[in-house]
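Take a look at the structure below.
Removed from the display is one protein chain of the complex; every other protein chain stays in position.
Labels for the chains are A, B and C, by order of writing; each one numbers its residues from 1.
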């Protein structure tokens, strides 16, 4: 996949965008292997596109290609980025005590299903240090207490700065501050253990049990400064019934959480997600 | 199914309930063909049971059987009811303008999947009169306006009184008053066009669209005096994505609504639902 | 949708196809609102594309547009067709005794979900004549017996010739001859009541019951001269268990059949399906 490039754009919709993009790549002997597009509104909306292409010598030509594309982008007022598939994204996985989401990410990464590098695991408890160690992943314990929250976040910031491309909250039970979140906009993914927007906040499985729902779910979303309200990336549900107590719901829920999170992370690292307002466009 | 009986009970959990029920039926030459039980809490909770049995000459023996069972029931402080499968429940289907839920109920009734009789269709608009007529169902138009609500409900009450066993709100867009609802407790089923408790209230598909969820759903529930908060009977969901606009969500939603409602009504008329507090026990 | 056009192409994959198509449409002031592409194999495979576009005055310009496009098509050795969304496809629905698939198509057509016209219903039994009549659809009874098969097919051929665009076998229990099928290649859709290729042939629900499967399904496919082996368009399944007897499987199956068939027909009439060898590419 050395020669595989990805181009993501969004811009005001108007005629000629696809023609210009296709022409730009064709002139440079790039072959479009996948492309997806979406218009938020055919008349006067926002146009989104993801193009995957193959180009000989992409690694060497990549900087030049970006400079050249900037001209096209300017003409159409595009927000855009170009990525090389071969440059795997590096992840910091933040955890607390529950291991299932971390294990899933590790397992999928090892099997080649998750095309990323797990750069480090950071825990506010020591519990999962052993899991990280078992798989030769650096583990850092950053204790978070009521009175040291900003120091703890500063410590995390130091660990990840310049070292990772995205932060995955794999059942990390701390709320990050707005100051921490802002520079990482749309690069922090959280797994919430309910079908949002049902059961926002604490103890969602207990809430689900109390309401007597027949399906429970999990939601992976980008973290914004508005708790549990960031753009939803993926959701799934599982059937439950009167025989399930809150502990059963948590058990079943773990299966949904790990799968939903892994799917969301996978799409993120393969540059398949664009954000518009508070929604995602996922070219899965 | 002339000889098929159903016994539904709930009572404080304690040893010996099953033995007593089984003994009662065995003595009377009844053969248990299905049985389901559930304890809300093994120690000191509520015990639920549904038994389906076959008994020669059930129709003739039914009244006596109920009198005799009252003794067993008293001993265990049971809430209970006994039903004959052959006595089909009669339904009043309340509608407004959308036909999909009504059509589904009619179709399933005709095909024998819904074991009930549709006694009448009542609409607060005239639009669906033709559908009812096509299938030879009595249709009554009961106009509901801001200033005639209680009269309208009185009219509905007259139409159904002594004539139906349950009321199905098949996309009926009026809110029933508490006075109307109370005597029909757990015998009115509504289909709400969202995955409750997400998107309570009006325009749930628009709400779902605005929040950018990846699954939309529908919820069938018993109607209580607390709007959209009654015991949930059944829910289901369908995957959507960024390509779907609110109109698409409504279209996909219609498919979920009709299936979820039909399933809930089917369980109700086959006496498969028990209610505990604000939850249902469904022995599907 | 008067100005909505659709262009479907398949051709040997090579650089420049997208650029040429996009340029062709851009020059003519057509705005691409949706596009989907697929390559069976990035190097040396077959390239598939479906483009939906908006163009002022499409109805008047349509013939010229097709002539002009023929040049582009020739250069890339394309198989192609261009369609106007406003020109609804006309369907002949063939039935036997079971009504559920027919009713589903009628219902979805009436609600606007199925964008087609039902030109006629043809039954080899008279049973569903009443259903067709109820919805003001022409019904023709064409009896099929062992000794009059070719005459019967000739009669059907006369009824549909020049009058319909596609044939839907909505639980039509007769096998069509190769001679009948050939001129309608990829324009006859059948619903098979199993998850193909499991349970080919007769009585699939009984076969499923005997094998003790935990999911039953249905398959919509294009009819080819090879029985039950044509390109699969859509499949779905539903969970069953030991409590379900063959009659239950048939009942549950009916729900899957009608939904799967309706989805397949919907994709067909919106020109969302391309065929490669014995497989479909569905741009749903």
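As a convention for this text, contacts are C-beta pairs under 8 Å (C-beta built on N, C-alpha and C of every residue); 3 or more make two chains touch, one makes a residue touch a chain.
Quick caveat: nothing in here was measured; it's all calculated off a predicted structure.
Of the chains displayed, those contacted by the omitted chain across the entire assembly are A, B, C. When you scan A:89, A:171, A:254 or A:268 for touch with the missing chain, the hit is A:254. Looking at chain A, the residues touching the absent chain are 99-100, 103, 107, 111, 113, 134, 251, 254-255, 259.
Although one chain is hidden here, its contacts on chain C can still be listed: residues 38, 195-199, 211-215, 217, 231-237, 241-243, 278-282. Residue positions on chain B in contact with the hidden chain: 14-16, 18-19, 21-23, 25-26, 29-37, 39, 42, 54, in rising order.
We adopt the following convention: only the chains that are shown with their structure count from here on.
By the residue-number overlap criterion, the interface of chain B with chain C counts as same, with over half of its numbers used by both chains. Centre-to-centre spacing of chain A and chain B amounts to 41 Å, using the average Cα coordinate of each chain.
Between the CA-based centres of chain B and chain C the separation comes to 37 Å, rounded to the whole angstrom. Shown for chain A are the residues that touch two or more other chains, of which there are none.
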